[in-house]
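Removed from the display is one protein chain of the complex; every other protein chain stays in position.
Then we have chain A:
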């Protein structure tokens, strides 16, 4: 109870601090450069030059402390040894290149990068197209979308239950094995099957992200001008042709956005692999490998080097995104 009071007190203080800062700083600015008197014009201009920074200052300060500064520290750490005391040059990176687990992670990450965004966007597009035309479409949409509200870790726990294996001679509790046995197959230890277990993990993320893709794409589909579809129907196009040749080309921009957004989520993926296989049996990805080196091996140098590799992989998408934003603003 006392904790609760303390927590709400901090919130109140924080909010009042922010609002107070906002009013006070603006008032001070207005009294330094009053918008009247002989220099009114010049004062308004000067106040105008300072004012945006008053609004921006708290956020920029926070961002510098928690985002900009750590990125540089991490870059520095990746050139140091495990304890972060001595410079070792490129040692961490040469180690990466020779490490089997790293190679495995990169290959797996690329696999994730190809499969998950493609599958999520594909299923999302289909779901959006199919649910748009039926009465209970909105209900279906919320159901498809629901996994999005569940945490990755929660979803992993749920899917672990699906893939569970009890051992020979025991009846299976895992949903998948029960289904397989019902149809006369033998139960498998799903998560240890080499190579294919990667896909079993990807299913979890696809299951979550499809809802996201569907929501965005269905909004885009509804934004297509009716005349184009009307014209296609008059020209005798089949529903398939309309979908593939009229609708999809018109929402390419949105598809690209959905694709890149999911791509970034995939690059950072960590929870699912960590909770389901912990990177064993050939399922390691960069995100969880980095966590392993940081936390279990306590090696900040190697961990940071892996993190930097992830950063490098994100950078092209980031630049592309900034450039498109800039083009839109012109």
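Operating definition for what follows: a residue touches a chain if its C-beta (ideal position, glycine included) is under 8 Å from a C-beta of that chain, and two chains touch if they have at least 3 such contacts; residues count from 1.
Keep in mind that, in the parts below, contacts and distances are computed from a predicted model.
Trainee: When one chain of this assembly is omitted, its UniProt record names it as which of these: "sn-glycerol-3-phosphate transport system permease protein UgpE", "NADH-quinone oxidoreductase subunit H", "Aspartyl/glutamyl-tRNA(Asn/Gln) amidotransferase subunit B" or "Cell division protein FtsX"?
Mentor: Of the names offered in "sn-glycerol-3-phosphate transport system permease protein UgpE", "NADH-quinone oxidoreductase subunit H", "Aspartyl/glutamyl-tRNA(Asn/Gln) amidotransferase subunit B" or "Cell division protein FtsX", the one UniProt assigns to the missing chain is "sn-glycerol-3-phosphate transport system permease protein UgpE".
Trainee: Among A:32, A:63 or A:114, which one touches the chain that has been omitted from the display?
Mentor: A:63
Trainee: Could you tell me which of A:219, A:244 or A:297 touches the chain that is not displayed?
Mentor: Here the residue in touch with the unshown chain is A:219.
Trainee: For the chain left out of this view, which of A:32, A:114, A:143 or A:297 touches it?
Mentor: Reading the full complex, the residue touching the unseen chain is A:143.
Trainee: Can you list, in ascending order, the chain A residues touching the missing chain?
Mentor: On the chain A side, contact with the omitted chain comes from 3-4, 7, 10-11, 14-15, 18-19, 22-23, 26-27, 30, 48-49, 51-56, 58-60, 62-63, 65-67, 69-71, 73-74, 77, 130-134, 140, 142-154, 157-162, 164, 171-173, 175, 178, 207, 212, 215-216, 219-220, 226, 229-230, 233, 239, 242, 254, 257-258, 261, 264, 267-268, 270-271, 275, 286-287, 290-291, 294, 300, 303-304, 306-308, 310-311, 314, 317-318, 321-322, 325-326, 329.
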